[in-house]
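Please read through the structure below; I'll follow up with questions.
One protein chain is absent from this view; the other protein chains keep their places.
As written, the chain order gives the labels A and B, with residue 1 at the start of each chain.
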Amino acid sequence: MTSDSVAVETNGHEPSYLEYQGKHKGILGWILSTDHKRIGILYLTAVLTFFFAGVVFGFLMRLELISPGETIVTAQTYNKFFTLHGVIMIFLFIIPAIPAIFGNFFLPILIGAKDVAFPRLNLLSWYLYMTGGILALLSIVMPGGPADTGWTFYIPYSVRTDTNVIYALMAAFILGFSSILTGLNFVTTVHRLRAPSMSWFKMPLSVWSFYATAWVQVLATPIIGITLLLVVIERVLHVGIFDPALGGDPVLYQHLFWIYSHPAVYIMILPGMGLVSEIIPVFAHRTIFGYKFIAFSSIAIALFGSLVWAHHMFTVGMSDTGEFIFSLLTMVVAIPSAIKVFNWTATLYKGSIELAAPMLYILAFIFLFSIGGLTGVMQGVISIDIQIHDTSFIVGHFHYVMFGGTGFAFFAGLHYWLPKMFGKMYNMKTANVAFWFVFVGFNVLYFPMLIMGWMGMPRRYYDYLPQFHPYHLISTIGSWILILGLIIMFTNLFKSLRSGKKVTAKNLWGGETLEWQIETPPTLENFEKIPVVGGHPYQYKDNEVTIEEEKV
Amino acid sequence: MKENNVQHEHSPSYGIYILVWLGLLALTGLTVAVAGLDIGRFTVATAMIIASAKAFLVLTIFMHLKSESKTFTVFVIVALFFLAISFILLFADYSFK
Partner (left out) sequence: MTTQTQAHSESHVHRDDIGARLGMWLFLFTELILFGGMFLVYSIYRFTHPEEFHVAAKELNTIIGTFNTIILLTSSLTMALSIVAIQKDNKRLSIFFQFLTILLALFFMVNKFFEWSIKFHHGIYPGSDTLLNEKSGEILFFGLYYVMTGLHGLHVIVGVAMIAFMMRFTSNGVVTHDNFIKLENTGLYWHLVDIIWIFLFPLFYLIT
């Protein structure tokens, strides 16, 4: 990509951010860069690496579960697998992926800015992310082996086990700090750096999502920070905070843990929903239905999402009144999400729908997220949850929302934006083939979990009764189909970066948001002149672009 | 770009800060005095109300919240709201056990 001499485009324009040579040369120009686009690429590389590691652990878990009894590993090792799978997927993939990659790369562009509010803090976020990730991986190889507590680190086991819990906790703490700084940066950026003509209700909907997410990152993450810190202190100094042997209350730990970890799932899904709102109008060639409703629903989800945490704790001995209140609030939080689904569907109605890869993943999102969301509402009913808590049903539920939701939105984002970011096009037919493998594999993998969970199969168990065997067998085969799909997808994408068709067109898909008005790939400062915008960017009239440029 | 550089106090004075400081000292004296009284269930509430009054003074005057744009105040309210709701809902469990 970069070479020793400054490479410029032959048409005499400015070099792209990929070719630009500043103070530092070569690799230093990347890992010391404060350019939001380069930082987005740094995150892309790191996040995908950790994602693949997480997939490997998932693959191994399913391999163990393909038959009852010990199949490939001992119970203890299986516990470490699902702990690592959870820690990696949640803290190193799902939470950061869309905000840190696409948010970093595109948020400034979407609002007509040259960078985020605090570029150096942005780079620090990435270094904290890398530190946390390395600590998490280190926990695997250091004596004691990785933690076997589950990613939830419940007391008292997390203060009793002599596995490397402290590594995992410190990793999560540092990753939380990285998340906080990203959120802080985004809130300030949206408030302070919008183009002068871009009022709040002219912002793209993905910006609304990033903004709501950023608030949750700033407010909720410190709670997990202090909670995990307290567990570390308790392990090391035997202080007596949550440990029942020292007078503590393990349920209080769970409360504090979920006060963050429930809002965390909204950190995960909101950016994905933002992408859905971005992509549907483009590929349906229709104005988004209910712009303001979707914008406000993002805020509502962030707000209500902080009120429902104890629905993870219906079976631990809370008061009846407490349980009732949390169950009721859980019903309420489903409403703004449903509003989004209705509005997206209404946008499709009478649209001229183009089934390109980004759109396939987005349509799948709506379907899979609906299944996940509905199973979530089921779980919010206390009498049902008593039966299915800690079963595979829960595992199915959260994979449908987190993977079928955010994961698929992330894949959509890759197919939508990678050509813009790198100026290289992937093979669209191959992308569609990959999609079907991924979609089919996903459902074959996770739907049986809903069924067997309902029938009583516990989660986090490496062994099970014979009646569950057929479901596990099907599920594991589903994991192979899914992984095959992922291999096809990523091979296609990576190949395009190396030798794909070069793209120089500014507007690849006919979108109206600002990233489609600038160079492909973007120049360092994104815009030659600060853009002037008309209405919100989803006004599709004969696909005419409504953006004008004016001297600042 | 001049508006970015605007400092809020165009003619700052030392006096207001000293006044607030005296108020804070007075409130500290009050809270210590009240602690000596036996008011049973209201002990915590009273202490927290006085502490909140002190915090309010520090926020509005020392931290200039009063002279900043309304956005800052809204931010503070949002953050405090998150903390408050966590307290309230947490006690929704423990108060009824």
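As a convention for this text, contacts are C-beta pairs under 8 Å (C-beta built on N, C-alpha and C of every residue); 3 or more make two chains touch, one makes a residue touch a chain.
Bear in mind the structure is a predicted one, so any value in this text is a computation, not a measurement.
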Touching partners, among the displayed chains, of the absent chain: A, B
Candidates A:Y20, A:W151, A:Y167 or A:W516 - the one touching the absent chain: A:Y20
Interface residues of chain B (partner: the chain not displayed): 1, 4-7, 9, 12-14, 17-18, 20-21, 24-25, 28, 31-32, 35-36, 43-44, 47-48, 50-51, 54-55, 58-59, 61-64, 68-69, 71-72, 75-76, 79, 82-83, 86-87, 90-91, 94-95
Residue numbers in chain A that touch the chain omitted from display: 6, 8, 12-15, 20, 22-23, 114-115, 117-119, 121, 180, 183-185, 187-188, 191-193, 218-219, 221-223, 225-227, 230, 233, 237-241, 246-249, 252, 256, 259, 524-525
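The rule is simple: only the chains that are shown with their structure count from here on.
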Of chain B, residues touching chain A in the complex: 71, 78-79, 82, 85-86, 89-90, 92-97
Sites on chain A touched by chain B in the complex: 191, 215, 219-220, 223, 255, 259, 306-307, 309-310, 318-323, 325-326
